[in-house]
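Shown here: the complex without one of its protein chains, the others still in place.
Note that the chains take the letters A, B, C, D, E, F and G in the order they are written out, and that residue 1 is the start of every chain.
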Amino acid sequence: MSLKVYLSGEIHTDWREQIVEGAKDLDVTFGGPVTDHAASDDCGVAILGAEPDKFWHDHKGAKVNAIRTRMGIEQADVVVVRFGEQYKQWNAAFDAGMAAALGKSLIVLSRPEHQHPLKEVHAAALAVAEEPRQVVEILRYVLTGALPS
Amino acid sequence: MSLKVYLSGEIHTDWREQIVEGAKDLDVTFGGPVTDHAASDDCGVAILGAEPDKFWHDHKGAKVNAIRTRMGIEQADVVVVRFGEQYKQWNAAFDAGMAAALGKSLIVLSRPEHQHPLKEVHAAALAVAEEPRQVVEILRYVLTGALPS
Amino acid sequence: MSLKVYLSGEIHTDWREQIVEGAKDLDVTFGGPVTDHAASDDCGVAILGAEPDKFWHDHKGAKVNAIRTRMGIEQADVVVVRFGEQYKQWNAAFDAGMAAALGKSLIVLSRPEHQHPLKEVHAAALAVAEEPRQVVEILRYVLTGALPS
Amino acid sequence: MSLKVYLSGEIHTDWREQIVEGAKDLDVTFGGPVTDHAASDDCGVAILGAEPDKFWHDHKGAKVNAIRTRMGIEQADVVVVRFGEQYKQWNAAFDAGMAAALGKSLIVLSRPEHQHPLKEVHAAALAVAEEPRQVVEILRYVLTGALPS
Amino acid sequence: MSLKVYLSGEIHTDWREQIVEGAKDLDVTFGGPVTDHAASDDCGVAILGAEPDKFWHDHKGAKVNAIRTRMGIEQADVVVVRFGEQYKQWNAAFDAGMAAALGKSLIVLSRPEHQHPLKEVHAAALAVAEEPRQVVEILRYVLTGALPS
Amino acid sequence: MSLKVYLSGEIHTDWREQIVEGAKDLDVTFGGPVTDHAASDDCGVAILGAEPDKFWHDHKGAKVNAIRTRMGIEQADVVVVRFGEQYKQWNAAFDAGMAAALGKSLIVLSRPEHQHPLKEVHAAALAVAEEPRQVVEILRYVLTGALPS
Amino acid sequence: MSLKVYLSGEIHTDWREQIVEGAKDLDVTFGGPVTDHAASDDCGVAILGAEPDKFWHDHKGAKVNAIRTRMGIEQADVVVVRFGEQYKQWNAAFDAGMAAALGKSLIVLSRPEHQHPLKEVHAAALAVAEEPRQVVEILRYVLTGALPS
Partner (left out) sequence: MSLKVYLSGEIHTDWREQIVEGAKDLDVTFGGPVTDHAASDDCGVAILGAEPDKFWHDHKGAKVNAIRTRMGIEQADVVVVRFGEQYKQWNAAFDAGMAAALGKSLIVLSRPEHQHPLKEVHAAALAVAEEPRQVVEILRYVLTGALPS
């Protein structure tokens, strides 16, 4: 038994590294978006040509990124979506909506103070965690049946 | 030719009424979430019993609301998602993600200052509008071919 | 907005009548299995010929009933599954599994003493109720936004 | 030719081991739920935090288990569902309903005294067996064409 | 509750008329292929131009007929396939295969002497009848719960 | 029996009017794109704001038009795609590809001199006609079984 | 590039061996039904217990065989269906119908004298061949672009 896990959402802390490190003895393949913020913002114009209008600058980039993110979500067994402290994070909630509509197992990693505004996303999730460690424990349990001691 | 349109997102201004009023001569059926904020928050416990823990209070309500919102999105031809001035609005972005994954025609109604954080949602949309009037004009054009004079 | 609701499960009490009566002012169309126990058990052999072996007697009947029940579940927006006091009720849990796999909104109507053995079914449901009245209240809220006073 | 087989249902006897042992020379990959009863009941709270209310204690666990069971059923070619002597076993029937709705080849392993209450589940199955040995014989025949001598 | 029933297969006896007449008090909509044998054979060339080669003559016609038959099967709730006394009737078995793959409720109307060569088709059916009257009785039972007296 | 027919492709001759007129006694509902060329080209900027760059001018319009055309194709039973004398007509071939992938019954209306470059599109079609009259005859035959006299 | 090819239909000549032998240098994986006629007829009762009634004897066997045949068809890229000289061969036509409904590439291998009764099956096929050698040539061309010299 192996798992394909897509790690969506916040890109400014090391939560992905914590999960990958914690699960390194498990049969898990991880995916996720490009986490280099500048590259992610500029990929469209860097490859396909500059745009004077910020809307189209962003539009080109968001579409190139969508090649990766949609494929990643569609191929995953489990989608983990992390909501952090900063920014609007609408792309995280958008990914969660896609995951839910595609019937993926959704795990939300969020902060207690965001409980109320995330209630619709939590309602679609199979687990709501606060710490990356808990995500690792879920993956370990799902794959091996072992609980944290 | 008729259209089923789901109006998702912000519930604190009269944008839904503006669209419904503007489209009243068109063959459009509108759907949307329950927009009574208090009822929406408390529906779960009001019907299924109180919960001392706020997480489960919200969870019960969000699931009852999901009966309506998911069915509404699944049955719609067009999903309009409005992002307003206030709040986290993750449920709006979540609905947009569901609509995109289900292949619905997505129209985003958003404010210029939110352009950058909404770029992934915009990239999945067939139209990005700033005013409810523009949504009406799109519906009119789609149904009749007439453009605003 | 209208709802198609399939009422699955226990056939020995009047819970279906209570729901239909309670929802008679709502735009709901109800479906459900044949609730005449004897007809349901014997429909296969009565129409298609007697079987000396009880397995095939039941098999023929269960398949004829499946024409109705599967179509009913597939066409429903909401599937309500009632677990009663008696019998194994594996067909009720089977219908719940089908409803979940088909992405239907699932409401479970069950008794407190069955909470533990129904936990997997409850986990797939959008609402867990104990009384038919609560199902009516959910349908009313979903359709009109009105909560019980 | 290889088969992915999910072994669902009863967890208190060694029927899974019998099938895995009997099929060890065949190109079959087996999956199934976590069969450690205590771990399965407590996984939710052990990882995600205690719940004073038994309903939510079970709910959290059932959802974490669902990550494994739904993925297992969705990825299987054949789903074997075992109904044993004890307990309500609604989760087994629920899994059978999911398997049927997803178009999986369903094999039911059940006891003669349960024939009547299982008739709807049997009607959806491609084989109804009483002994684990028969399941092995079916897998062998399906993969190699060899019948028991 | 209403049913859409597609009547596929043999076109040389009045079995369709018997079923339609028998079910005239039921909420059933019937569909089926064009049953004028000559028109059915020649429709392609009559509309789209003559073909000297019989293969293409038949090909053009079979494709025009497929517009009707595939749509009819896809839109049906129940597909009844009749195997008669004469001809190869591969189109009937082909329609049954389509109906099975599309998850339609399949009723086979066949003769006892064809039991063995139809065993794969029967295995996919929810009912195997010998007389049109039995099909009517199934439709009546499915819609009303009433059994033949 | 009724048919929903989408008329895609060339917008500079009266072929749509010929088909609608010819089929006026049949139970057919017709759909199609906006055929006012200027409105179709400018709808995006007219509603959502001007674009200095022709690419984005066209892009905005093509997406607004896609709300209508994709919905029209998805809801149709039959998609007729007309290739005319002029222009690249890649949107017609694109619509044909969508129709084929969605399993729609495809009828191509094309000119003899385009036979070779249309061979892949023709290979996916259930009928290849040269005259609007033939499309009407197909619709009449499919709905009524009557051939042209 | 590799192909999964399912070889359905007639089991009394060596056409499967000819194709497998002819394609042995190609990246093709072949599947097919159990071709031991006696085993195929008796598998159900041999494993699951005798049936006095021939209908149920055959029914049990046909369902066990369906585990293999449906999975084989669903997993194939290309389904080749062979119609031979003898027998009713309704299972071959049934498999062709399933393959067509599932969107598989269908190749029919048939005899000239069966052209007319197979016209509906041929109309759903991407190739109609008379000799196993031609099937090998198609597979070779599809995989390598090489035509027979």
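Things to note:
To be clear about the criterion, a contact is a pair of C-beta atoms (placed from the backbone, for glycine too) under 8 Å apart; a residue touches a chain by one contact, two chains touch by 3 or more.
The structure presented is a predicted model; accordingly, all values stated were derived computationally and were not measured.
Note that of F:Val5, F:Ala76 or F:Met98, the residue touching the chain absent from this view is F:Met98.
Remark: the omitted chain is touched by one listed residue; of F:Leu26, F:Ala124 or F:Leu147 this is F:Ala124. The chain not shown here touches chain G at positions 1, 3, 77-78, 105, 107, 125-129, 134, 137-138, 141-142, 145-148.
If you put the missing chain back, the residues of chain F touching it would be 54-55, 58-59, 61-63, 65-66, 69, 83, 87-102, 114-124, 128.
For chain A, the residues touching the absent chain in the complete assembly are 31, 34-36, 39-40, 42-44, 46-48, 60, 63-64, 66-68, 70-72.
Assume only the chains that are shown with their structure count from here on.
Listed candidates were C-D, A-B or E-F; the one reproducing the B-F interface, defined as more than half of contact pairs identical by residue number, is E-F.
Spacing of chain E relative to chain G, judged by their CA centroids, is 23 angstrom.
The residues of chain F never reach two or more other chains; the list is empty.
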